[in-house]
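The complex appears here without one of its protein chains, the remainder shown in place.
Moving on, here comes chain A:
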Amino acid sequence: MTKGTNLTASLFRAEGIGKTYPGVRANDDVSFQVAEGEIHALLGENGAGKSTLVKMIYGLVRPDEGQMSLNGRPHAPADPRAARAAGVAMVFQHFSLFDALSVAENIALGMENPPPRRALAARIARVSQEYGLPLNPARRVAMLSAGERQRVEIIRCLLQDPRLLIMDEPTSVLTPQEAELLFATLRKLADQGTAILYISHKLEEIRAHCDRATILRHGRVVDSCDPRAHSARELAAMMVGGQMRLVDRTGRQAGEVLLELRDLSLPAPDAEGTALKSVSLTLRAGEILGIGGVAGNGQEELLAALSGELRSPPGTIALEGRDLGGTGPQGRRAAGLLAAPEDRLGHAAVPDFSLAENTLLTAGSRKGLVRGGLIDHRAARAYAEQVIHAFDVRTPGPGTAARALSGGNLQKFVIGREVLQAPRVLVVNQPTWGVDAGAASAVRQSLLDLARSGAGVVVISQDLDELLELSDRFCALNEGRLSEPRPTEGLSLDEIGLMLGGAHGMEVAHI
């Protein structure tokens, strides 16, 4: 099924590629090659330079030094059109689709000389049949699911008969079934001789589906291997350089009760939301409570009720015996109840604000960054520096806009901003979503360290392995109802699956 990579000629070759951005060396002397019909993984942590590298191949960014060749000819595309003409196609990490336009219009925009509408619709239908990717050309993209959107991008690429197809973290938004379909498509393409450059940090996925892997660290190629011949742990070690740290759970004792929810019921905040139904929980000092559940079962609402974005009736929420039901987020922060929501850009951080300005959003009063109604910019910068340093956030400095950080780096910043405020209770939702293995273990360790220092931590997550790794007790959210907590020790995945599904037999998202 896979072709011998040594026998086939190399289709794409990069030699000594380098690129510097202000304050960051994104790529340094990067050399690798991709053979015809090969699924080639680019592995690396957030900020290792994978995205910059593929952007150069696709003509979006120009390398400062080095050469590339495609099909034996020099490859130096001035813009994406030139790259497409040379046979390079790319599926982006964040979809490059136009919501208000139809599927056919979106596809036409990605082609050099699209045929007239009807002929194009027929071609879309034919290609989507051929690869088993059903799509209706007349539908508006805004109405499509994440998997369907990706299909649009893939078909857009396939219609150009690419020689090299680049996929930037394509499965991060897909359900497991959609991901399987994607891999079947990729394998079919590879068997036809298309080379595929596949970016991901899901190691199991790469081990199962890729023929070769090039590993990047801090912008440099550190290794190249056959991912099938290594374990996920070995691959992770190559990525982060050195052994993966095992999280250290020791040295914690459950103390007095810090947070108590009594029979909390709240109506759904909007049409798509979930109502919370008589949620009760207690959290002790030094304890980590894990809350699992399939997305959309009330996770965001529970976080909002705890953070104070949603107020609740008196007597339902108490922190160290003090009633906080009617208190807003500022008051709760002052009392020591802090929260880090799931949505990093737009909820946890203002995209266009600098990191220093973003510290003011939650740390303003606890860290004394505001004095007499005026912002103490020096203190804000210093606190941002402190977070950047303590949590290894890869960024030029506290003046950088939040949107300029990669997802994992911003997540480290957002969690770090709360942890360093020494909260009594910290509530986090999806703390390591989209974060690479090295950064994820750092974030998890910081939560454990926080608990060891005597704080209580509530971790809401859809990553069961994460919850089992962190939490002392586990409970499940199901349609706005919270199950009885159970000690994590000795809990099997099957039992958890039953807790998550409740009586409804819902499928468990096991990441």
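Details
Rule of thumb we're sticking to: a contact is a pair of C-beta atoms (placed from the backbone, for glycine too) under 8 Å apart; a residue touches a chain by one contact, two chains touch by 3 or more; residues count from 1.
Basically, contacts and distances are computed from a predicted model.
In the listed set "Glutamyl-tRNA(Gln) amidotransferase subunit A", "4Fe-4S ferredoxin", "ABC transporter permease" or "Succinate dehydrogenase iron-sulfur subunit", the entry agreeing with the UniProt name of the missing subunit chain is "ABC transporter permease". Within the full complex, the residue among A:41, A:57, A:97 or A:339 touching the omitted chain is A:97. Touch with the chain that is not drawn comes from one residue among A:18, A:66, A:114 or A:454, which is A:114.
Those residues of chain A that touch the chain absent from the view are 21, 59-62, 79-81, 83-84, 92, 95-101, 105, 108-110, 114, 142.
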